[in-house]
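What follows is one structure encoded as structure tokens, with my remarks underneath.
Apart from one protein chain that is not included, each protein chain of the complex appears where it belongs.
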Amino acid sequence: MGTAKRTTLADAVARFTRDGMSIAIGLALEPAIPFAFAHELIRQRRRDLELIGPISDVLFDQLIGAGCVRRVTAAWVGNVSAGLGHCYRRALEQGVPRRIEVRDHSNFTIAQALLAGAIGAPFIPTRTLLGSDIPRANGTFRESVSPFDGTTVLLVPAVLPDLAVIACQRADEEGNAQLVGPWGISREGALAAREVVVLAERVVPRREISSAPNLTLVPGTKVVAVVEEPFACHPSPLQGAYPRDHEFFHEYHRATRTREGFDAWLADWVTAVPDRAAYLAKLAPRWPP
Amino acid sequence: MGTAKRTTLADAVARFTRDGMSIAIGLALEPAIPFAFAHELIRQRRRDLELIGPISDVLFDQLIGAGCVRRVTAAWVGNVSAGLGHCYRRALEQGVPRRIEVRDHSNFTIAQALLAGAIGAPFIPTRTLLGSDIPRANGTFRESVSPFDGTTVLLVPAVLPDLAVIACQRADEEGNAQLVGPWGISREGALAAREVVVLAERVVPRREISSAPNLTLVPGTKVVAVVEEPFACHPSPLQGAYPRDHEFFHEYHRATRTREGFDAWLADWVTAVPDRAAYLAKLAPRWPP
Amino acid sequence: MIDVSAGELMVAQAAREIRDGEKVFVGMRLPLIAFVVAKRTHAPNAVGLFELGLVRDEPAAELLYTMGDTANVDGAMWCGPMLDVMGMLQRGDVEAGFIGGAEVDRHGNLNTTAIGGERQRPAVALPGSGGGADIASLAKRLIVIMPHDRRRLVERVSFITSPGYGDGPGWRERVGLPRGGPSVLITTLGVFRFVDGEAVLETYHPTASLDEVRASTGWEPKLARDVRATELPSGEVLDIIRGYDPKGFWTRRET
Partner (left out) sequence: MIDVSAGELMVAQAAREIRDGEKVFVGMRLPLIAFVVAKRTHAPNAVGLFELGLVRDEPAAELLYTMGDTANVDGAMWCGPMLDVMGMLQRGDVEAGFIGGAEVDRHGNLNTTAIGGERQRPAVALPGSGGGADIASLAKRLIVIMPHDRRRLVERVSFITSPGYGDGPGWRERVGLPRGGPSVLITTLGVFRFVDGEAVLETYHPTASLDEVRASTGWEPKLARDVRATELPSGEVLDIIRGYDPKGFWTRRET
């Protein structure tokens, strides 16, 4: 097996993302959020993206504020420990920097939508959200009746992302990616996607992967690019590698209350920073802790 | 947390099984089959059981031959490396030692039936088995049309076993069970069941479990009994502990061609053997290898 | 006055809502601390489920800012897919769950989606459901925690993110929800118990008053026959709360 999948983050974003595509990212919920990937999307000025995920902590907020996003298919967009996401609010309330569409989900329905995609089912029937206004707002669900017991069910149709981005502790050069810690909907999202990009804290020899194959979240057969990118998830945590940088989230919250504040933050931490190494140099010495 | 769940195999079978119940067992397919549990079911003369599983290698065959079984809900019953299951054949073809009912599944539909049970969905829609005679033979599926794209789907209703039996390498005293190797439909089966009994090669302190919680197949909250029973899966393999005893399967195949042969085999290896320790003593020195 | 914050009172009350041996969707913020209190006092066998894919029966060793903090994984008994945890919830294996909201109405319906305007162009965009709507739909018992003012406790929420009792008794059954509904609404000012699908004021916090509760509620609240002051947390409970959140990050934040 070759090493054709091993590449840099900039190359992976250049080759495997395009304007208008749907990207599932931040699938483990609060941990293992591939912020490095989002920042590179912003630097490469991708536009009209559909973001798919459960919650995203501030990753979705940043991409929305940077004008990369057309639609958010998610259960929650904000800043988990600080509160609201200011860019998300500005986009929805004022159309700043552009209007976005929201396709509302709950965590469970987006999980089921990606499960359906992962196993090739057209939909999954559920009893969550009956009576909620989310199904009406979402517009893609159907209410139905179970032919087995006559009870009401909500049918959640499959979601099939063009791309899923997975950050993890280790992967081999074929993309066999191992994630330790909560998986959230990472596996469903990766298996539902057409292609997967893996950001690994360490790229390791196959024998390290095959010594514990139960930890492999997604087999390399789905993976098109493997990037070794240490600290790719900062400020979110990666189990066994680094903790969450709570203060960074709170600073972001304070700094981005205004559009000008966000633009300054973005210039400071993303657009004026060529790559993750420079970002980490800028963080030092405060981080890693 | 107490140690009230820790017990012996005989006690677990006495307290948590009863005539007529449905038991999901052998859920990892060829490996990690809890033969020790099946033998104790036979010794305690449980009757009218419904067995639920994908394939079972010869575990289902033995329980059928011993007259414990009323119904088999499965994808396959036989002897994986040797061929047919003679007891299964005798039961179906001749009603010997008693008639049994078969509820036909494929591996994928029984997986989906238990997935539905595990996540509390009434059914899972699938495209497998369209055109097969299995749905008609099974009788519980419904053909339907996806309201999203008008395509035909088969609806597989949830299966909810009364009990699931899981064999694994290690578990703590609360029943947090960690299985290394292929999981087959073990997790779906355990989560779909009302109660779970765990047979662990080793019962370990909590800290060993929580050092790698991604390997926990089922949380202890579902588990009613934890039995430390080394070599509980012989002649099937348990990864990292012992290999498959191929010859034992082939001997069983040869020995059980007739009902008298099976009865002799059963007396020799099960009913005249008080417990797993005696079984292992009988196997020595040929096994463990 | 009384040296107890509203956050601490809420945590203490929330802890009382957890029964021993229960499986509870803990969520984050105040409920997370309530779980710690319950575990260390009357409910040592309670088990916490976290929707991102964690089950644990010992609280994390340090204060959590999110359920995904590394400290919440250390010592977990199970770690894996959200689907399995949500599956347990949908099956009916989970006794109770905590959620908060931006708006709640007298029937316990919660809005965390948007206020005013159209959904795609709201006056105020809120973060959304997360797992809240799932817990509200599927847990056997829902415990609601939120700040108390007239903009939040409203006659009718403008969007039902997390279903309570809809428009009253029988509604959950009619829409097809399999079980559950809010059992209690704990606010910065008091505690409402749901009776026949409607919030009934059971206690007002000693930091507040009955009049303040009435003035801050967007409907005329029903009062329990024996409406009274909320029981103060014991010294032991306050010690646990303050030991776990020494800076008051969650228990003394502005709401």
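We just call them A, B and C in the order they show up, numbering each chain from 1.
Here is the rule we use: a contact is a pair of C-beta atoms (placed from the backbone, for glycine too) under 8 Å apart; a residue touches a chain by one contact, two chains touch by 3 or more.
Because the structure is a prediction, the values reported are computed rather than measured.
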item: For the chain not depicted, the shown chains it touches; value: A, B
item: Touching the absent chain when the full complex is considered, from B:Val102, B:Ala212 or B:Leu280; value: B:Val102
item: Given B:Phe16, B:Phe37 or B:Tyr88, the one touching the chain that is not displayed; value: B:Tyr88
item: From A:Thr73, A:Thr109, A:Ser132 or A:Asn176, residue that would touch the chain that is not displayed; value: A:Asn176
item: Sole contact to the chain not displayed, among B:Arg187, B:His253 or B:Arg276; value: B:Arg187
item: Contacting the left-out chain in the complete assembly, out of A:Ile134, A:Leu191, A:Ala232 or A:Leu266; value: A:Leu191
item: Footprint left on chain A by the chain that the document does not show; value: 1, 117-121, 172, 174, 176, 187, 191, 206, 209-210, 213-214, 216, 218-222
item: Positions on chain B contacted by the hidden chain, ascending; value: 28-31, 54-55, 57, 74-78, 80-81, 84-85, 88-89, 92-93, 95, 99, 101-102, 104-109, 111-112, 115, 126-134, 137, 151-153, 181-185, 187-188, 236-237, 239-240, 243-244, 246, 249
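By definition in this document, only the chains that are shown with their structure count from here on.
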item: Top-ranked pair of chains - ranking by C-beta pairs in contact; value: A-C
item: Farthest chain (mean CA position) relative to chain C; value: B
item: Chain B and chain C: spacing of chain centres that average the CA atoms, whole Å; value: 40
item: Distance between the centres, which are taken as Cα means, of chain B and chain A, whole angstrom; value: 38
item: CA centroid of chain A to CA centroid of chain C, Å; value: 27
item: Touching two or more other chains - residues of chain C; value: 54, 73, 79-80, 83, 86, 89-90, 138
item: Per-residue multi-chain contacts in chain B, two or more chains; value: 120-121, 214
